[in-house]
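Only a single protein chain was left out; the remaining protein chains are all shown in position.
Take a look at chain A:
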Amino acid sequence: MYEVSPHEFASVTSKLAQGYEALRKIEELDVGNTPKDTVWKKDNVTLYHYRRDSPPLLKTPVLLVYAQVNRHNMLDIQVDRSFIRNLQSAGLDLYLIDWGYPSREDRYNTLDDYINGYLNGAVDTVRQCCGLDTISMMGVCQGGTFSVIYSALYNNKVKNLVTLVTPVDFHSKGDMLSHWARHLDVDALVDYYGNIPGQLLNTGFEMLKPLLKTKKYIQILDAADKQAQMLNFLRMEKWIADSPSQPGECFRKFMKELYQQNKLIKGTLRIGSEVVDLANITIPLLNIYAEQDHLVPPDASIPLNELVGSTDKCLTKFEGGHIGVFVGSRSQKELAPGIVSWLKERDHHV
């Protein structure tokens, strides 16, 4: 057994002092810096188009649909770890729908409003901008679920569907969030809070790995004098803390009908007047899941390929966790080029 040393005890607090000094020297950090222009805005929802220096290599533009949970900036966390820049440099013409920060009025926005209203409005704008009847859609996490629902309802407007770490089966084994969600009185929460505070959700996410936060903040103290490492860490922390509240009515339906009742895979989910039938999705599908994802376990994503009506469908496993898929070093080299290559093979227009 090693000898317990008081120096170890002293050193951690000394490192804290160094951490204090290091943080004092750092100003606000920017994330999501890839240049983009607003092409459409409705209420708090914005559609961005990423600027390009050269014409895109693919004719079909791609609409990125991120989750309402946290911000899309994770896809563009820093210049050398940017999924968006990688997609761009591989030749894509990219659009992104930003759900914004919900206002008190948005508390009454339903899932129907987001799918048939805002998302459909954004898709129509992209179609109009590029003069095409159909566009490609790329959904991430809850944004992937939105994209799946949209594609089932508007098969005629989507040419290709790419889903990343997307939950469709909300009752898969080992899905802790789903397990907790089934015991939630969603009505009580929405009726009191209106919009569900992002902090409440973040606390839940932290509890999935309850000692991670303490551990990583102790570890980063060793990097107090390594500015690049410290900045990388802080950018990710900024993204984690930037957690918009969830529009109340949309959250109510998403939690009750998807997390609690699993209606999407049962084929009983209704959006507006339409029933969402996943078999209506007949377009090419690329479904990517993360092998070590603790937020959306593989078994929550994999069933999608069995449920769609598409004949051209791919299921791809990626090493890493829910976030590592986008910011990990392997991702920078493989993920975006792989997706673009798959889209390129399906870029033909009649």
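In this text, contacts are C-beta pairs under 8 Å (C-beta built on N, C-alpha and C of every residue); 3 or more make two chains touch, one makes a residue touch a chain; residues count from 1.
Simple rule for what comes next: contacts and distances are computed from a predicted model.
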Quiz item: Quick one: the chain not pictured, UniProt calls it what, "Carbohydrate ABC transporter permease", "Na(+)-translocating NADH-quinone reductase subunit D", "Poly(3-hydroxyalkanoate) polymerase subunit PhaE" or "Phenylacetate-CoA oxygenase subunit PaaJ"?
Solution: "Poly(3-hydroxyalkanoate) polymerase subunit PhaE"
Quiz item: Which one touches the absent chain: A:Thr214, A:Ser273 or A:Thr311?
Solution: A:Thr214
Exercise. Based on the whole complex, identify which of A:Leu189, A:Ile265, A:Ile288 or A:Ile323 touches the chain you can't see.
Key: A:Leu189
Practice problem: Can you list, in ascending order, the chain A residues touching the missing chain? | Solution: 1-10, 12-17, 19-20, 23-29, 42-43, 104-109, 113, 117, 176, 179-180, 182-185, 188-189, 191-194, 207-215, 217-218, 220-221, 234, 237-238, 241
